[in-house]
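As you look at this complex, bear in mind that one protein chain is not there, while each of the others sits in place.
We just call them A, B and C in the order they show up, numbering each chain from 1.
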């Protein structure tokens, strides 16, 4: 299956704009993002803490809908999903 | 001496835009305005109550400066004064 | 600071451009409009010299109280059709809270203290609009 992962702002600069991933069936959002973020230590550390869990301020969306970071380890991705990972918003 | 009396809004419609009066020396604002307003009963009643004192809401100015209606009977007009009499403001 | 009472319409875009002084992070515009309350037109009159001085005083006070960077106020007089601008207030500040608070202070003070009056013209004649304090509440405010 194919899932699109989008990073924004500081995370985008460190990890890339848009990654097409092919996770194994049953992969959680956390597992998917962890695997992609491994490619850049600074990017990984921006998103995950020393226990490998999402930092409190990181915002996670699945198909435009907010997912609590605490649930990202149990929410499973599906084919065609768009996962977005970004820091706190600062528009206006 | 010569004093200009200006009415605005409803009072202007009843009593005229701008009246040049020649009051006797020592005339108070109240006396001056009373004399002018006598010419139109509806105008008079709009400004003065049944005791001949300024209605509470009437605003009186002498040379652009607010005069308490309670003081209008004791404040004396001077040559060249501009007296303005108007209802509550409603701009904006 | 630009304060005017005029019969001509207002160039809001030019007022906004003038408000973008160095340090500006927020501009707030208030535009008061002739509302369709079953009227045909609105007629406005002002005690002009005193009204301009009053608006200037309000602009200075708002600038000091809210740290505004720029204030301009244009109030119209004469006959206005439904939908026309009655008064346009443009303020700028470093941040939005000051701009909103300053703008609101100005229109509130204007409505309560500046000698301007409105008459709503209808097919049957017209009626003078009561001030927000209404009759019986015309005490000096300072």
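Methods note: a residue touches a chain if its C-beta (ideal position, glycine included) is under 8 Å from a C-beta of that chain, and two chains touch if they have at least 3 such contacts.
Only a predicted model underlies this, so the values are computations on that prediction, with no experimental measurement involved.
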{"item": "Neighbouring shown chains of the undisplayed chain, as defined at the top", "value": "A, C"}
{"item": "Absent-chain contact - pick from C:4, C:57, C:79 or C:104", "value": "C:104"}
{"item": "Residues belonging to chain C that touch the chain removed from view", "value": "12-13, 16, 20, 22-33, 35-36, 83, 92, 94, 96, 99-100, 103-104, 107"}
{"item": "Interface residues of chain A (partner: the chain not displayed)", "value": "6, 8-10, 12, 56-59, 61, 64, 66, 68, 84, 86-92"}
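We take it that only the chains that are shown with their structure count from here on.
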{"item": "Label of the chain whose CA centroid is most distant from the centroid of chain C", "value": "A"}
{"item": "Intercentroid distance (Cα basis), chain B paired with chain A, Å", "value": "75"}
{"item": "Mean-CA-position distance for chain C and chain B (Å)", "value": "26"}
{"item": "Inter-centroid spacing, chain C versus chain A (mean Cα positions, whole Å)", "value": "50"}
{"item": "Interface hub residues of chain B, defined as touching at least two other chains", "value": "none"}
{"item": "Multi-chain contact sites of chain C, meaning residues that touch two or more partners", "value": "none"}
